Every structure is written in structure tokens, then in C-alpha cells.
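Structure first, commentary second.
The complex appears here minus one protein chain, its other protein chains still in place.
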Amino acid sequence: MHEPETAQPPIALELADVHKSFGATPVIRGVSLAIPRGERHAIIGPNGAGKSTLFNLMSGRLAPTRGRIRLQGEEIAGKRPFRIARRGLSRSFQVTNIFARMTVRENVRCSVLWSLGYRYSFLRSIDKLRDANERTDETLERIGLASRRDALAGVLTYAEQRALEIGVTIAGGAKVILLDEPTAGMSRPETEAAVELIRSVSHDRTLVMVEHDMSVVFGLADRVSVLVYGEIVASDTPERIRAHDAVRSAYLGASDA
Amino acid sequence: MRASSRIWLAAAVMLALLPWVPGLQSDSARSLLTQMGIASVFALSYNLLLGQTGLLSFGHALYFGLGGYASIHFLRAINAGLPIPTPFVPLAGAAAGLAFGVVFGALTTRRGGTVFALISLGLGEWVYASTLMLPSFSGGESGITASRTKAPHWLGLDFGSQLQVYYVTAFWLLASAVLLHAFMRTPVGRLANAVRDNAERVEFIGYNPQRVRFIVFSVSAAFAGLAGGLHAINYEIVAAEALSATRSGAVLLMVYIGGVHHFVGAILGAIAITWLQVSLSDYTTAWLLYLGLLFMGIVAFVPGGLAGLAMMHLAALRTHALPAIARSYLVALPFALVASIGAVTLIEIAYRRATQPEAGTLMKLFWIPMDTAKPWPWIGAALLAAAGAFALYRAWPRVASAWAEAGEEMHARA
Amino acid sequence: MRVWLHRIGTGGLAVALLAFAGLAGAQFKMAYIDPLSGGAASAGVNSQKHVVFFADRINAAGGLNGEKIEILSYDNKVSPQESLIALKKAIDEGARIIVQGNGSSVALAITDAVLKHNERNPGKEVLFFNYAAIDPALTNDKCNFWHFRFDADVDMKMAAFGDAMVNDKSIRKVYLINQDYSFGKAVAAAAHKMLAQKRPDVQIVGEELHPLQKVQDFSPYVAKIKASGADTVITGNWSNDMLLLVKAGKDADLKVKWFTYYGGGLGSVPAIGRDGVGTLKQVTEHHKNVLPTLLPEEEAFHKRYTDKSDELYYWRIRNMFAMLDAAAKKAKSNDPIKLARALEGLQLDTPLGPMQMRADNHQLLQPLFVSTLSDKARFDVEHTGLGFVTDEKIDAAKTALPTTCKMQRPS
Partner (left out) sequence: MKEIVAFSLLNGAVYGLLLFMLSSGLTLIFSLMGVLNFAHASVFMLGAYFSWQISRWVGFWPALVVAPLLCAMVGAAIERFGLRRVHRQGHVAEILFTFGLAYVIGELVIMAWGRNPIENHVPAVIDFAAFRVFGTSYPFYKVLMMGISVAMFAFLYVAFKRTRLGLIIQAALTHPQMVGALGHDVPRLFVLVFAIGSALAGLAGVIGGFALLTEPNMAANLGPIVFVVVVVGGLGSIPGAFVASMLIGLLQTFAVAIDYSWLDLFRALGWKVAPGSMLREVWSVKLSQAAPILPYVLLVLMLIVRPRGFMGTRET
């Protein structure tokens, strides 16, 4: 369900001439990107292109050296991650980053608390928070971990942990979802299940995804940006990107033309 | 009635009947029980930091001591006429603990891990030395005294006898346990566990880990202050050693030996270490060596602590591997016993020679008289220890395999 | 650590063994509560030897009204809290007299706890014999009927120093250095008062309070003493704070007269060595060269304890047991209240001169000696070849000072 092209949809996430360098070495060299609300946007590029750094800049883990980042029109460059998360941007991690010694259910429930307004309350028993528990169980159903809800997150299989990673990211109801290589290390059937999950989860939200598996990218993305050596060399629909020579040379070395 | 309230009721009944158990009816036995109660409240408050939030503090006695001082000054005010009965004095300790927890917490909880540990160590040493310099607040080395009986009676009791002080301590222990257990079931309690497991990820679900640490730290300081208040009532004196580094070290030993990952672990540890400190030190001057060895053994071999050990065995009861485990224990335990008797004898003889020459060389150990001047006790003990240890080393794989078998079964069923 | 004979396995077994071992007759139990492990253990173990030694001598002579004295030892690790735990245990096991000395902080805790116990348990009263905690408060504003002190307090010892200083014109500039807690401050205050009275011409050129048992390196403090031009130092430091202070003085070859409370304590003379000859002074109720020959008690003590560091340092414990023995004979009963009343005002002769227990504040008056370290002494300290020689003797009666003690006496 996407608005017709003509009415210009509001911009969910916008990067304006963002630079980032570690000491003397520049990693992000002037990236500008505007992602309209509801769009599924994929970022691809060879290893070391700066994809994860870009994610870290957007989610507040790193502060840009120069340039501005706006989330639904509000400046978030350099803000602490929890301030950005509260404004409705939630991200997952390439290396699974969950609460190992807590149960699956508690992992997800922790991520719903802020959005339901429970802030730092210590006077209410969590078992009595009906809305939080409902939202948690609903998310567990969607990521297919309802049956494993009382297992410790640390003992889950790799695929289950990746699913939980997505669950924790989406449970808070954030409008903008950043997924960092969600299907990395998954088998074919597991990847397909993950794609269906991402499709249903990002139904009415803005999705930004870093992914290497081209079948996932072309199966899901409305638009694809190609990041090479810290710069966006192309940003277009999947079909045009596939035919784009700059992309081919970046991936396959010098083009034969 | 939900499961948890049944547990609390059972705990209440047990606490009520404990001082009437034969053998525990003497004043000093009840004093020991009271000390265990005070240590348990302090250990529970500390486990909120170490076990639930992963904050390793080397200066938690600060809030115990400052709470104690506030309570003893409050008790002196009561002696001077303030119409408040003695049992409510620990609330003054909790209030002081909370106040100092908020003030110092804002400084120290900016970071977790090693930085937090070292700040707590530095702050502990700094405030301890400073209290000695403020005699009107701390009474210096000799401390501040007050009377728990010169106060308005409550329910017709004057709280002079040790039994009544025990019941005041038991009440506050139960209250603290219920409150702290409930605290862990609140949003901030859940987030405390999240900060322990992965403080970085907590920031990405909208919470500031520093704020979570700060709240938990303040609550923990309040309960440590409450324990300080109970200390003030029980001894009617609070001296600078109430906030010394040795007390901070003791609570760390209690919680870790008891079992950091289990709520009841802190209480188990408090009971074990208090007994070791108060009773074992009457039997042998080497009690601190045994405590140190026990602690290193727990850290290296049994990270789950006593509670972890108990839980493991409870779970194993339901598996088919139980007979295998029992058999392996039958073989291993005697060797362990032999090894420890040899080691203990060696230690006791050495201690007698090094620290108490005046008590002469005649000694009775495990009902066997021996003369430390002659060589045979030394050789005998050393041989015993070595033989026991070697046999235990050989028998250990059998124990390990039995447990492996139980582990697989438990895993399969989980 | 409990005396082994009485603590095998459970308490019950110990009692059975006792009866079997033929130690007939009821026991008069005394509890010894002092540090036996940790930092100050050396002092605690040393005085424990004295208590056991003198108790055995009374037992050899038939005990107190036929009851043998039994010493129950408890390790309080110099902590007020551990002491109160030990006190409860001692009272539970029937101790009638508590003996303690190391640390005024512990003494203040015990005297307060004993007062409360006796008020709350009529008929089961206990007495508190303090042989070394010399904070003046214990026999003044914090005195009580149950506490007896067998050592001169801070002010009495400072007065003794005063008598020694009156005619020593070489003393012109004094430096005070003490530990930063109640006892240290009491010594500093006493010094001010004494000098103002007895030597107004002497100038106090410096005053110092350093944290208790925390300073590792005293050279900065010694540098200040040298810079102040002081020719005399008065200090109440004890144990490590005493050893390290005189050691730093020796390293920087500081030439001053040391007026100390515990300069003769374990390890201090070896630490200062020859630098102390003629300069290291102390005020005590006894030292090895107080009489031309060793006292019989000293010879018996050295026969029993042969370790190098064993010295008969606590003569006042001998006086304590002598007073207890006399009081028991006078009262013809071992009941604590009767013993206490018998002790009040009791006068007794000793080889060093008469002594008397004051009735108004339960402070023992005994002869005091100001002595100086010398290399020509007949008997040396800890095999160092150096021993103390008397400068000034102050008779018991002259050591009395006014008291603010107003104690409540049992009806």
C-alpha cells in the first residue's frame, strides 16, 4: 500500500552531506539520502564500504564529523541512541546483541516498555501491565518464538536468535526500522521465512536494510542505494540498479565495456 | 493464594519459630541469628547491584555505615524524648542510605564495569577516613552509643532483650526481601537485568543505562542503610569500622559465595559467612585462610555459588542420572574428606607454631593429640593431604561424567 | 581462640572432660576480650600471656575463696562490634569479670554494654576490669560502678611527664604528634594543660594529628619536626604508628627527646636502636630495671615464656589480680557486687610501693616511673643490649587527679 508517486510523501529519514572520519581516515564522504515514509530502502555495497558505519550514524551509536540527519523532520545527528530510539527509530545489529541471561519473553517485553509510557517506573508489577504483555505476546507470535518464550535467550539456535533480534527491534512500535544484515548466516528456507517476516513487519513502516543477499534485496526493496568507499554511487529502483554499470564495476571489478 | 505469597508465609513462620529451636535459645545464639538477619538484609541490598545489575562495588559498606550513624543519632534523639518506638529506627537508616545513595550515586553510576568498581573503592576509603575526622558525627574510633530501651514502649515491649531485637530484625528482613523481590518484577527491575546483560543494547530500546544504574543504586543504598539501622539497634553503638573496607569485602564474599544469580543466594551467603566469622573464629585463628580458600574455590569452580549448587542438585534429582551421581559422590567424597583433614591439620599445626608458641606444642586435633615439635604430625598431615588430593583427582572424571549425563537429560527435557 | 583444653568439639563435651580431669570445685570465670588475630594481634597475645600467667598463680594458691579462675579468651580484632559479640558469649558462658585493654574505642563500647546488661539483668551482673585503655572519659564523664581501671589514664601519665620536665632546662620547644582519634586528641589536650601548669616557659612549636594506622612513611612529619626547631616530641602513638615514627626519626637522624606513652612497646626499641639512648623516654608503672634485681614474678614469667619477644610488660595486670585476690578475701564472696564494694578504697602494698583503688571513680593509683633508654642498663629489652633506666618516681598518692565522675551505685 504506497501512496501514488504524484503526492510527494513526507520524508521519514534524511541525511544531508553526512561525513564521518576516524582520526585521519574518512569513512563516510558526504552521503545525502532522503527516505520517504513507508518506503523499503536497501543499502548494498562491497565490504568495507561503510554500510555499518552509516547505520551507526543514523542510530546515534556514532556522531557524524559533519552534516545533518533528520528523523521525521527533527534533527538527531549526534544525539544519544536512547533519545533517537524514543523518537521512533529502532535498529537491529549485525552481530546478535540481545539479553542473554533473560528469557525470550523478557527480551521483547523490555523493548516495549518505553513506547507504552512506563519510563523508569518501579512501583508497578510488570505482570500486571496488560498492554505490555499483550504487545509482547503478539510480537512473539509474529517472529514465531511463542513456544520458546520462557527459554533463556542465550540458549536459542542462531536462527532463533536472529528472529529475536528482529523481534526486539520491532516490538517497540518504532516508525523507522533499521535492519543490519537480518538474514546473515541463514540457510535458504530460513532466509525465505525471514523475508516474509520482514515484509509483514514493515507493512506500514519505513524500512532501511543493509543486505548482501541480492535475492532478499530485490525481493523486498522499493529502492536500492549502492554505497562504495563512503559515497552513494547510485540510488534507484532495483531494476535500474541491476543494469547500472557503476554498480557492476564496483562488484565485478572493471567493467568489460 | 499465588505461589510466591505461600513462600513468603512459610518464610515468616520459619523466622518466627527459629529462636525457639533447641540449641538456639541462648542469648548468644539469638545474637548470632540477629547478626545473620542484619547481614542478609545488607547482602540482599548488595546483590541488587552485583547480581541483578552487574555493578561490582568495593565500597558498599559506606551506605551501611552512614545509615547506621543516622539511626544511632536518631535513637539518641529518641532517648532525649522524641516519641518514636525503637522498631522504626531502621527507617531513619534507610532514609540516610537513600540520601547518600542519591548524592554519591549521581557521581559513581556514570559508568559500569571496572571504572565503577574503582570509583566505589576510592569513595569508600575517602569517606571512611573523613568520618574519623568528624568526631561530633562519627565519634571517631570509639563511635556513638545510644540506648534502645529509653524509648516509648510499643505493643508493651521495651526491646531490651535479644529476642525482641531478633524479631525486629526478622520483620525488617522479611519486609526487605518482599520489597526487593517485588522491585525486580517492576520495569526498572527488568531493565536492571537488561543493563547487566547488555548495557549498550538498552540504549537502543529507549532507556538510558546510566539512569537505570542510578535508580537501582539508590534503592540498594537505602536497603543497606536499613541494615545499618538494624546494626545500630542490635549493638547500640556505631563506630567508624561500620563503613570500613573489611565490611565491604565481607558483603562481597557473602553474595558471591552464596550465589550471585539467585535471589536466595545472598541470604545463604550471609548465613554461611556470618557463622564462619563469629563461630569458626572461636575454633581456629586460621578462619580467614579457610574463608579465602573457599571464596577462590567458588570463583574458580562453582560460579553459581551455594545457591547454584543447590539448584543444580535439585534439578538432578528428577533425572535418571541420579544414581550415577550418587555413586560417584560415594567414591569421591571420602577422598575429599581425607584430603581436607590432611590440609586442615597441616594449616593448624603451622598456625600453632607461627602464632602461638606460648600455647606449647601439645595440641588436640580431631580428637588426636599431637606434638607440633616432632616431625611425624607434619609428615603425616602432608601425606594425608597429598594422597587424598591425588585420589580425588583420579575419581573426579567419574563425577564429571555423571553430571554430564544429568546435564544432557536436563537439556533434552528443557 | 578459645583455650584449647575447654573447647573440644561441643561445649558439653568440654564440661564433661573438665569434671573428669579432676579440676574439682566451681569455676570463677573471667573473659579476656582483646585482639588475637589481625593487625594488633601481637599486643593482644602478649597481654593474654600475662592474664593466664597471673590467674594460674592465684589458682596455685587456692584460687578465689576456693574457686579456680578460668580464663575464657575471645578474639575481638580490635573492633567494638566484635567485642560486643564476644561479651554476649562470655556472659552466656557464665563469665563474671570482663578483662580488656587494647583500644579506648573498644573499652568505651564494653563499659556502655556492661552498664546496660547489668541494668537489664539484676542478679547476673558482671564487672569490667580495664588494664590498658587510658582515655580519661572512662573514669570521668563516662564512668560507671561496674568499670575498674588498673592503668594510669592519659592525664595522670602526662602529669608524671610534667614532674620529670620541671627541672629539665634543656626542654624549651615541644612538638606534639598524635593519632587523629579520641585517644590521640586526649594526649594532645593533656600536654597543653600540663605544659601551661608546670612549664609555662616551654613553647609548643608544632602540633600534628595523623590518621590512625594509615601512614606508611613518616619522613614528611619528621621533616616538619626538624624544621620547627623542636628539641622535644610528646606522642601517644602506639604499635605501627610508634615504630614507623621513630624509624623515620632515626633515618633523618632527628636529635630530639621523645616523651612517649608506648615507646617501650613491642618492636619500638629495636626500631630506634642506639639513636634512642638518652632520648627515648616512657612513663610506665614498671620496667625491667625498676629494681636492682628482677622481681620473682618476672623470673617465673621468663621461665614459662621463652620466646625472644616475651617481656613482662604489663606489671599492672599483676596488680589487678593482686587487688582482686585481696578483695575476694575481704568480701569472703565472689559475688561481683560484693567484690566491687570490697575493691573500693582498698589499699595494698607492692614491691614498688603502696597502691590504692579510688572509691569515687574506680581508678587504681599505683607508683609511676618516667624512664629513659640507656646502654648501661643491667637488663636489656628484646635482646637489643639497651634497657630503660628510671629518671623520676611518682608515688601512687601523688598521681591522683580531680574527677568529674558521678556514678550510680546499686542499692
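Read from first to last, the chains carry the letters A, B and C; within each, the first residue is number 1.
Keep this in mind: a contact is a pair of C-beta atoms (placed from the backbone, for glycine too) under 8 Å apart; a residue touches a chain by one contact, two chains touch by 3 or more.
If you're wondering where the values come from, they're calculated on a predicted model, not measured in any experiment.
Of the chains on view, those touched by the hidden chain across the whole complex are B, C. From the options B:252, B:273, B:370 or B:402, the residue with contact to the unseen chain in the full assembly is B:252. Among C:252, C:300 or C:326, only C:252 touches the chain that is left out of the view.
Residue B:293 is the one among B:10, B:293, B:362 or B:400 that touches the chain missing from this view. For chain B, the residues in touch with the chain missing from this view are 54, 56, 107-108, 110-111, 113-115, 117-119, 121-123, 125-126, 129-130, 133-137, 245, 249, 252-253, 256, 286, 288-289, 291-293, 295-296, 299-301, 303, 347, 350-351, 354-355. Take chain C: the residues that touch the chain left off the picture are 37-39, 41-42, 45, 180, 206, 208-211, 213-217, 219-221, 223-224, 226-227, 240, 243-244, 247, 251-253, 266-267, 270, 309.
We take it that only the chains that are shown with their structure count from here on.
Separating the centre of chain A from that of chain C, both taken as means of CA atoms, is a distance of 76 Å. For the pair chain A and chain B, the distance between mean C-alpha positions equals 45 Å. With centres defined as mean CA coordinates, chain C is found 36 Å away from chain B.
Considering their complex, residues 26-28, 31, 35, 129, 132-133, 135, 139-143, 145, 147, 149, 160-162, 231, 235-237, 239, 241-242, 278, 281-285, 288, 355-359, 363-364, 367 of chain B touch chain C.
Chain B contributes residues 182-183, 185-191, 193-194, 196-198, 200-208, 211-212, 215, 219, 261, 414 to its touches with chain A in the complex. Taken together, the chain C residues at the contact with chain B in this complex read 1-2, 4, 7-9, 36-37, 41, 45, 49, 74-75, 79-81, 84-85, 88-89, 91-92, 103-105, 108-109, 112-113, 116, 120, 135, 180-183, 185, 211-212, 214, 305, 307, 310.
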